[in-house]
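Only a single protein chain was left out; the remaining protein chains are all shown in position.
After this line comes subunit A, so read on.
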Amino acid sequence: MPYLGGKEAVRELRRALSNPNIQSDPLRYRNVVLKVIRLKECDIWGQSEVLRVLQRYRPQSEDELFDILSLLDSSLVSPHPPIMAATLSLFLSLCSSLPAVSKAALERVRGPLLAACGSGSREMRFAALCHIQLLLRSIPGLLGEHYKRFFCSYAEPAFIKRRKMQVLVELVNDENVVMILDELKGYCTDVNDDTAQAAISAIGRIGRSYSDKSLEILTGLLGLKQDQITSAVVQTIRDLVWVCPQCSDTVSSALEGCEEVLQDCQGKQALLWLLGMYGERVSSAPYTLEVYIDGVRSETSLEMKMELLTSTMRLFLCRPAETQDMLGRLLHYCIEEEGDMCVRGQALLYYRLLHCGIEETRNVLQGQRSDPSMGVLIGRPAEPISQWVSSFNTLEPLKYCSAETEPASRGSPEHLASVLKPNTDLPDNLDCGQLQMVHSGERQLDQLTKTWCTAVPHCSPQNLHAAMQLVNIQTIAFSPSHSLPWKAHQQCSADGEPRDVSTLRAFLSVLTTVIHTLSSEMA
C-alpha cells in the first residue's frame, strides 16, 4: 500500500536533520528544508506529519528560526484546521523565548480559527471554540469585535452553548455589554435546564463588573416564579453579593417572595445565607425564616439545617425582638430532638456563645460579609502562553470545563477553596488548664488564642476536617480560609466529665497528634 504524499518528504527531512554536514552548512540546510517543505504537494495528512516531525528540531540560530517561520507562514492561515493548529503549535514551541512573535502568530490565526467556529461540522466548531478559550487566556482582547460569532444557535447541543457562553463572558467590554447581556437573557429561559443555569451564572459573572445591569436582569427573572430559574438566580445573587457588597440594597428588595418558589436544597441554602447576612434590610426575613424553622423536623438535608441555624442567629443579632422566640424553638429542637451530631453540636455551640454574651456572639458570627478580592472580571492579568501551550492541539482543552465554571453546589461562600497558610510550630506549653477555664465560661478566649498559635498544617481545611473525622472529632464551624488567626470549633464526645483533666489531656493529645501528622505529611 503506497503512502503517497508525505512519506518521502518525512524521510528526507529526518535524514537531513540528523546529518551534521548539512546542519553545519546553512545554505545546504536551507535547500534541504526548502525541498522538504514542498507542502503543497502533500495532502493534509502528509503536511500534518511533516509539521509534527519539525517540532523535534531546535533551530541553531535566530536566522534559521525566522527562515522556518517564513517558510511555514502560509500554513499558519490554512483553511484546513488540522494544518493551522499544527503550524501554530510548532510556532509557539519554536518561539517560546520570543513572546512578541508568539503573540503576532496568535493574532494571525484568529481568522482561520473563527472560520472553524462557523464550520459545518459541529464537532469541529467545538474543537475550535475550546482552543479559542486557550488563546483568550493570553490575549483577552483578541476577539472583542467578533463577539457576535459566539451567539448560540437555538439548535446547538448544550455542550457547545456552554462553551460559547463562557467565551462571551470573557469578551465583555463597555461597548458590547448591553448586547451580550440581552442575548444571555434570552438563553435563561431555555428548555434545557443546564443551559439556562449556565446563562444565569454567566450573567452573574458579568455582574462582577457591571452589577447594575446584571442585577436588573436577574431580579426580572425572579418574577417568573419558576423553581429552577429562581434557585439558579438566588445562588448567582449570593455569589455576586459576596464579591460586590455594594449591590446589597437591590438584592434585598428582590428577595421578597422567593421562598414560596424554591424547591431544591441549594437554592434554599443560598436564600437562607442571604437572609442571614442582609436580613435587616429585608422586611419579611423573620417570617421567611419562621416558615423554615417550623418545617425543620421534616427537613432532611444537613447543610440546610446548619445554614438555618447560622442565619437565624445572625438575624437575631440585628432583629432580636422578632426572632427571639423562633430562635429558641430552633435551638430547643436541635439540641433536644435532632439526631445528627453536627447539627446538635453547632446548636450547642451557639447556645453557649449566647450565654457568654452578645458581644462574643457578634464576634464569632458577624465575620466577613464579602470578599471583593475574589476577582473582578475585567482586568485579570493575561497568562503567559507557556501555561497552556503544551495542551494546545491535544484532546485536553476539549475534555475539561474551563476554570471559569463554578461548581453547581457550593456551600456558603465562607467555606470556599483553600489557601495555604504559613506553618507555625505547635507550642509545647499548651495548657489544659486554659481549656478548662474556657469551658467554665470565663473570658479567656483571647489568651488561649495567643498561646495556642494554631499550627495550621500545609494542607487545606478540608484535609484537616477529614483527618479530624477519622478520630471522631467533628468540626462545627470554622472561619474564612484567609483570615488569621484561623479558628475552628471542634467537638467530640468522650466518656468522663468534661472538667476532668485527664479527659481533656486525652483530647488534646489526639488533637495535637492529628495536626502533627498532617503537617509532617505535607512538609
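To be clear about the criterion, a residue touches a chain if its C-beta (ideal position, glycine included) is under 8 Å from a C-beta of that chain, and two chains touch if they have at least 3 such contacts; residues count from 1.
As a convention for this text, contacts and distances are computed from a predicted model.
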* Structure fact -> In UniProt, out of "Glucose-induced degradation protein 8 homolog isoform X1", "AP-4 complex subunit mu-1", "Large ribosomal subunit protein mL49" or "TATA box-binding protein-like 1", the chain dropped from the view is recorded as "AP-4 complex subunit mu-1"
* Considering the whole complex, which of A:99, A:141 or A:186 touches the chain not shown? -> A:186
* Asked: Thinking of the whole complex, not just what is shown, which of A:15, A:58 or A:148 touches the missing chain?
  -> A:148
* **Residue, one of A:118, A:141, A:320 or A:357, that touches the chain absent here** => A:118
* Asked: Tell me, which residues in subunit A touch the chain that this view leaves out?
  -> 1, 3-5, 40, 43-45, 48-49, 52, 79-82, 84-86, 111, 115-116, 118, 120-121, 123-124, 126-128, 130, 148-149, 151-159, 179, 182-183, 186, 189-192, 194, 220-221, 223-226, 393-399
